[in-house]
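One protein chain is absent from this view; the other protein chains keep their places.
For subunit A:
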Amino acid sequence: MSRDEALASKILAARPSVRLWRTDLTGLIAWRNLAHDRMRLAVTVIGIAFATLLTGIQLGMLVNFTHTTANLVDHGGADLWIAAHGIKTVDLATPLEERRRFQALATEGVASAEPYLLNFGIWKKPNGVRETIFVVGVEPDALMGLPWNLVDGLKPRDALLTPDGVIVDTLYAKKLGVDRIGQTFEINDHRVRVVGFTKGVRTFTQSPYVFTSLRKARSVAVSLRNPDKAITYVPIRVAPGAPVETVRARLAAHMPDVDVMTTPEFSSRSSNYWLFSTGAGLTIVSSSILALFVGVVIAAQTLYASTMDRLPEYATLRAMGGSRSYLYRIVITQALIGGAIGYVFGMAGVLTVVWLSREASAPPEAPLWLILGIGGVMEAMCVLASIISLRKITKINPTEVFR
């Protein structure tokens, strides 16, 4: 067989087989590149881990904020809320005329409309120390606005029927000096008695919510002008089958000088106020972006240095006839592996912090979408970080390397 025939049969034999996926050595090379330079790997991992940790905790706080800022609205069980015109957030309640409730009840499609009073109060412990609280007052047989997650003491209705009865949250029990059912305190110099505990009714402002009957809430509301008729909201439930949006429009048309919101609207208005009007959200989001950016820069630096180290070898592969995409795969895989290791460490840190602070009043939360989302963002950032290295590879000219 002549050399040519041998060549022909060789080329035929080497025809690429029809396989969609072929595992190649790019992953091995990428991994060995990382493992070869431990110091650089450590820097990459620390960079990405910190970026993950900071972003995870901050966004976890943000998630918690959006939950706590609108806790009363989200758990109120209402379809619609009437509030004073221009209400900024549920905690900054301003008085509403009581007739609004009757107007609402007279509107077609409204099944129930209840009085709801939210007001500041001063809680006095036996030792004389005072704490600012939110007093939440609803009727004992209310359908909406009741305390939730009760863990100890009377049921909501019985609690609110008890003269002077209040329900506090275990998270704030210490702050309020409460250690058992039956203890008595003062709100605005009016005697109250703890008859029940909730667990996890968090407040964004750190002033705890204290639930009581509308009557008691009114009697302690000394700062209001007309306390025995005072309300701040009217939570509304629409009749079965009535479209919420239609009822909302109808109520708004009847009462143009108040705000009528669906629960999601009131909820997001409440959290947006704290997050955006106060700059808290912007601070969190921008520092998360900064953390991401720092992580990307570190990853990009180390990857670039590593790529520069390997440039003669990469140029050799190009000279041998290897494709650019082969080299791209090495670099991108290297970025992804480095990113993944950093992410695992960082996320382990985030979950540890979340777990350790689970009893705190404003713990970061780590829902699955956030955990996965940060992983995706981190990997995307690592690919982004490989761009300068990829550019370098694109420009490799073997004839210049081997002169």
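Throughout what follows, contacts are C-beta pairs under 8 Å (C-beta built on N, C-alpha and C of every residue); 3 or more make two chains touch, one makes a residue touch a chain; residues count from 1.
By our rule, contacts and distances are computed from a predicted model.
Undergrad: Not counting the visible chains, the remaining one has a UniProt entry; which protein name from "LLM class flavin-dependent oxidoreductase", "Leucine/isoleucine/valine transporter permease subunit", "Carbon-monoxide dehydrogenase medium subunit" or "ATP-binding cassette domain-containing protein" does it give?
TA: When "LLM class flavin-dependent oxidoreductase", "Leucine/isoleucine/valine transporter permease subunit", "Carbon-monoxide dehydrogenase medium subunit" or "ATP-binding cassette domain-containing protein" are compared with UniProt, the left-out chain turns out to be "ATP-binding cassette domain-containing protein".
Undergrad: Looking at the whole complex, which of A:206, A:286, A:323 or A:352 touches the chain that is not displayed?
TA: Considering all chains, including the one not shown, the answer is A:323.
Undergrad: Taking the full complex into account, find the residue in A:36, A:155, A:180 or A:391 that is in contact with the omitted chain.
TA: Considering all chains, including the one not shown, the answer is A:36.
Undergrad: Tell me which stretches of subunit A touch the chain missing from the display.
TA: Residues of subunit A in contact with the hidden chain: 2-4, 7, 10-11, 14, 16, 22-25, 28-29, 32-33, 35-36, 310, 312-313, 315-323, 326, 398-399, 402-403.
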